[in-house]
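Excluded from the complex is one protein chain; the other protein chains are retained at their positions.
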């Protein structure tokens, strides 16, 4: 196998922030990529780098219309409606030695929000700065009100990964849905392949919202946000549509659902998994329903975004050697290995 | 340490099924237990043993008013309103070499139900029988419509664990809530301690609904159901109320929430965890909110019962050595070890 | 037609409040009633009369375990599982010249609650006293912080009407469900007949929670609460089960659904209406679905109780003269008229 073609694209952190990409759809591609290309880029943090110390409050230093900038969109040559875009994450590495989290007024799972509208005043707004120690592979948390500290495992991932939506819609990078977007699942880490259904010619792939780590649910709405150096291989699985984003790791196949209420996100993820396992193992739908009921892991991804996201995982070890997506994950894994060598 | 006092109680499988316990509250205790006692018992499967082959359909052989029989209730001496009942699971072992699962008309997460009422006809009703192989520590699944088979890890647990509810309510053993009940979380396995707030004198503890294993979400509504041989130590943490059931394992503290919609179950579990971590680490609530947001695991337990259940888990390794519930888990762990020895 | 037999029962307002009825199920009947009897009684307000001025705060003067006392339960002779209890409201009249409303910490639709758990502090607790002017048929509202006042139409109703639940459950009078209970719909006014499915011998009917009026949704959780003088006729429709409470007025047939999330309450109410209209008009289910889709009114009842309630109303004028429930409403209407005469 020959090493993949490489392509580098960088956002211009010094440009006018209004020129960044804040939507899936509605933006002209920044580059055209041949399938199989190894794309290396970096992504700004969700605040566009504007929250840098514990005295920076997001509600003061950020324009609410300019949150969660994405790197892209990338036009993938030959990707057509009815195909699936395969995004293999070769590496995801924090770009700086610090990350940031915060509470944001009327945003998060344990607060009134504009959609779960109540008469409360907002919770306290606060910013926490984490040290990212790549040598020790930890992020260091410091409580603000007491001396409590903790070292948490570094586990870099992308909160936002997606393509242009269907129906000519243009969606904010704060929203998740069947186009991907702001799913905020910690499963989106290096080593996995994300499958996204193509809705428009060229797919128009973007990514952003790097997290040094996050808890499942992203409860306060903000993870350990950081700029991220990321390398992916973009490829196309032709003639195979994908209704909702899927992820494959070496050990698991995973489906996602993004909806409100949260049980509908659960239903989508499990419905997709029942269909996928039936296809992979040749089982009937009702048998697959039974089988998934006994084998699924079901971590919550986020309960804070415009839709909530649930992941359903089934271990490959129980699937009798079935191969998903024509073996695309293994193929891209090998391709990535050849590049690292 | 002296070995704990032992007590054995057995349900009468040959009795009239209308005499079994099907509620939390509303039933006279079957025995009175001194705190610290090692209680050994067994529990019938959720169908009361009436679904025994692939030709037995639950809707035909079971009375819908006589589902999910519980062993108990047990009156725990000295347990008072404002205390917490600690239930340490010493061992949970399938009693037979088979388990059963099924689809049940209008019950489950991917079907219309009486509460999510629609105009569809019911999905196909079917029963699957699993071989439970304790030597190999697996359960063996056989698809009905194709030759597909799989060996799945044996992971015994109790779906239903609880006490009498507050407000003089009597709740069906099919319902989960702040009294525990039918939470259907695979975290309720041997080695953990479950903490339940006491609502009435004597707590009135029952358990049942053994599962040889289940997936997270219990999607079709029925796990690998089986009769279970179970040993617990019952103890009381005095003067410490517990609003929602909690679980402690050697590695994790866990909270639960049971509600609809599912995001409210999430909110309860995470709200409880924020309060608990604040108490254990001395952090302020807002710092704890931040900390839990980055450290929680959040597996879904069930999306099929009268309320849905979510679990929130935080690893003890990040809590700086904090001790939960006055060290009751470690104490009961040691007590259990002394008994085994 | 001979006038109906009359029966009077009164709660003992001077008794120990712990002796009142606070549940559906779990309480011995206070009297046995022959079907067709005209039962006259009165009901305490939801606070048991303990909030009487703007300086009485419910959280201070009320025991949270002793809220919403019911008059009853009444054993209705001959009512059996599979029958329907018909409750015709002959008159509902405020007993005093004042009513009370309040905000209650962590209760209501626009506040965090124990089930929609958040980290906010509670909203301001406040009590409002309304003058009930029966001569003018209004209740008079006085704002607390400004001189604003308004006279609102008097529209007396019962928030809580129900029977003992199925599955041997005992439910708090704060909860609504398929047994009726705390539905909090303003449609439960004089002149209507409420139909409740019988779950236990004698039905065990209770009622309470009189409101001089309420808005649809009962947004803050508390209506214009008052003690109520009420007369009903209790009757039995034999051999006709009723899955969820229904209401019939001179102009409308109505179904109710009580569930969370609110769309499930909607689904239950509309599913029941589709089935009912199909039965009454002889239409197929799919035609009835179409017909209800164009003819239903759908006011929200409450979004504050342990389940939320939605009402579906279809005008009799479009039903081609169909007669519901064997004409029981018209029969009881006539019976009531004969009594008044």
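Some observations on this one:
Going by the order they are written in, the chains are A, B and C; count residues from 1 in each one.
Keep in mind that, in the parts below, a residue touches a chain if its C-beta (ideal position, glycine included) is under 8 Å from a C-beta of that chain, and two chains touch if they have at least 3 such contacts.
Since this is a predicted model, take the numbers as computed values, not measurements.
One of C:224, C:254 or C:336 touches the chain omitted from the figure, and that residue is C:224. Touch with the chain omitted from the figure is made, among B:39, B:86, B:100 or B:123, by B:123. Only one of C:64, C:215, C:239 or C:327 touches the chain withheld from this view, namely C:215. When you scan C:190, C:226 or C:310 for touch with the missing chain, the hit is C:310.
Check A:179, A:252 or A:289 against the missing chain and you find that the one touching it is A:289.
The chain not displayed touches subunit A at residues 22-23, 25-26, 65, 114-119, 166-172, 174, 243, 257, 259-261, 264, 267-268, 271-272, 274, 285-286, 289.
In the full complex, subunit C touches the hidden chain at residues 101, 103, 108-110, 123-124, 126, 128, 139, 141, 143-146, 148-152, 213-224, 260-263, 266-267, 270-271, 274, 281-284, 286-287, 289-300, 303, 308, 310, 312, 318-320. Against the chain not displayed here, subunit B makes contact via residues 110-112, 116-121, 123, 261.
As a convention for this text, only the chains that are shown with their structure count from here on.
The largest tally of C-beta contacts between two chains is found for A-B. Subunit B and subunit C have centres, each the mean of its CA atoms, that are 35 Å apart.
Rounded to whole angstrom units, the spacing between the C-alpha centres of subunit A and subunit B is 33.
Among the residues of subunit C, those in touch with two or more other chains are 116-119, 261.
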